[in-house]
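Note that one protein chain of the assembly has been removed; the remaining protein chains are unaltered in position.
Moving on to chain A:
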Amino acid sequence: MNPVSYLYLSALLFTIGGVGVLLRRNAIVVFMCVELMLNACNLAFVTFSRMHGNLDGQVFAFFTMVVAAAEVVVGLAIIVSVYRARHSASVDDASLLKL
(Lines give C-alpha, C1' and ligand atoms only; values in the text may rest on other atoms or scores of the structure.)
Protein backbone atom coordinates (compact mmCIF):
# COMPACT_ATOMS: atom_id res chain seq x y z
CA MET A 1 0.00 0.00 0.00
CA ASN A 2 1.23 3.49 -0.83
CA PRO A 3 0.76 6.07 1.96
CA VAL A 4 -1.11 8.18 -0.64
CA SER A 5 -4.11 6.08 0.36
CA TYR A 6 -4.34 8.22 3.48
CA LEU A 7 -4.86 11.24 1.23
CA TYR A 8 -7.65 9.46 -0.67
CA LEU A 9 -9.32 8.58 2.62
CA SER A 10 -8.94 12.19 3.73
CA ALA A 11 -10.55 13.42 0.48
CA LEU A 12 -13.41 10.95 0.94
CA LEU A 13 -14.07 11.98 4.54
CA PHE A 14 -13.93 15.67 3.58
CA THR A 15 -16.48 15.08 0.80
CA ILE A 16 -18.81 13.15 3.11
CA GLY A 17 -18.60 15.98 5.63
CA GLY A 18 -19.35 18.56 2.95
CA VAL A 19 -22.36 16.63 1.71
CA GLY A 20 -23.57 16.39 5.32
CA VAL A 21 -23.34 20.16 5.73
CA LEU A 22 -25.46 20.61 2.59
CA LEU A 23 -27.99 17.88 3.42
CA ARG A 24 -28.77 18.16 7.11
CA ARG A 25 -31.15 20.67 8.71
CA ASN A 26 -30.24 20.14 12.35
CA ALA A 27 -27.66 22.76 13.33
CA ILE A 28 -25.84 20.36 15.68
CA VAL A 29 -25.42 17.72 12.98
CA VAL A 30 -24.26 20.37 10.51
CA PHE A 31 -21.64 21.32 13.07
CA MET A 32 -20.55 17.72 13.49
CA CYS A 33 -20.07 17.48 9.72
CA VAL A 34 -17.85 20.58 9.84
CA GLU A 35 -15.80 18.83 12.52
CA LEU A 36 -15.52 15.81 10.24
CA MET A 37 -14.16 18.04 7.47
CA LEU A 38 -11.59 19.56 9.85
CA ASN A 39 -10.52 16.07 10.91
CA ALA A 40 -10.10 15.01 7.29
CA CYS A 41 -7.83 18.03 6.76
CA ASN A 42 -5.79 17.02 9.79
CA LEU A 43 -5.28 13.56 8.35
CA ALA A 44 -4.01 15.12 5.13
CA PHE A 45 -1.64 17.38 7.12
CA VAL A 46 -0.24 14.43 9.05
CA THR A 47 0.25 12.45 5.83
CA PHE A 48 2.04 15.39 4.17
CA SER A 49 4.25 15.66 7.24
CA ARG A 50 5.28 12.05 6.72
CA MET A 51 5.77 12.66 3.02
CA HIS A 52 8.12 15.60 3.46
CA GLY A 53 9.91 14.15 6.45
CA ASN A 54 9.46 17.18 8.72
CA LEU A 55 7.08 18.05 11.51
CA ASP A 56 5.57 21.27 10.11
CA GLY A 57 2.47 19.43 8.94
CA GLN A 58 1.88 18.10 12.43
CA VAL A 59 2.23 21.61 13.87
CA PHE A 60 -0.40 22.78 11.41
CA ALA A 61 -2.72 19.93 12.40
CA PHE A 62 -2.16 20.93 16.02
CA PHE A 63 -3.22 24.52 15.29
CA THR A 64 -6.23 23.24 13.36
CA MET A 65 -7.30 21.31 16.45
CA VAL A 66 -7.01 24.42 18.62
CA VAL A 67 -9.05 26.46 16.16
CA ALA A 68 -11.63 23.65 15.94
CA ALA A 69 -11.96 23.60 19.73
CA ALA A 70 -12.52 27.37 19.81
CA GLU A 71 -14.99 27.11 16.94
CA VAL A 72 -16.98 24.37 18.67
CA VAL A 73 -17.19 26.36 21.90
CA VAL A 74 -18.55 29.47 20.20
CA GLY A 75 -20.72 27.57 17.71
CA LEU A 76 -22.43 25.47 20.34
CA ALA A 77 -23.01 28.59 22.44
CA ILE A 78 -24.71 30.17 19.42
CA ILE A 79 -26.83 27.04 18.88
CA VAL A 80 -27.89 27.05 22.53
CA SER A 81 -28.85 30.72 22.46
CA VAL A 82 -30.73 30.29 19.16
CA TYR A 83 -32.53 27.30 20.66
CA ARG A 84 -33.46 29.39 23.70
CA ALA A 85 -34.87 32.14 21.51
CA ARG A 86 -36.85 30.00 19.03
CA HIS A 87 -37.11 26.53 20.59
CA SER A 88 -35.68 24.87 17.51
CA ALA A 89 -32.21 23.79 16.42
CA SER A 90 -33.19 23.65 12.75
CA VAL A 91 -31.21 25.88 10.41
CA ASP A 92 -34.38 26.50 8.38
CA ASP A 93 -36.18 28.23 11.23
CA ALA A 94 -33.66 31.05 11.60
CA SER A 95 -35.07 32.99 8.66
CA LEU A 96 -36.07 36.36 10.08
CA LEU A 97 -34.12 38.25 7.42
CA LYS A 98 -35.88 36.39 4.60
CA LEU A 99 -38.60 38.23 2.69
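Here is the rule we use: a residue touches a chain if its C-beta (ideal position, glycine included) is under 8 Å from a C-beta of that chain, and two chains touch if they have at least 3 such contacts; residues count from 1.
Heads up, the rule we're going with is that contacts and distances are computed from a predicted model.
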item	value
Chain not displayed: protein name in its UniProt record ("ABC transporter permease", "Sulfate adenylyltransferase subunit 2", "NADH-quinone oxidoreductase subunit J" or "Beta-ketoacyl synthase-like N-terminal domain-containing protein")	"NADH-quinone oxidoreductase subunit J"
Positions on chain A where the hidden chain makes contact	1-9, 11-20, 22-26, 28-29, 31-33, 35-36, 39, 42-43, 46-47, 49-56, 58-59, 61-63, 65-74, 76-81, 83-84, 89-90, 92
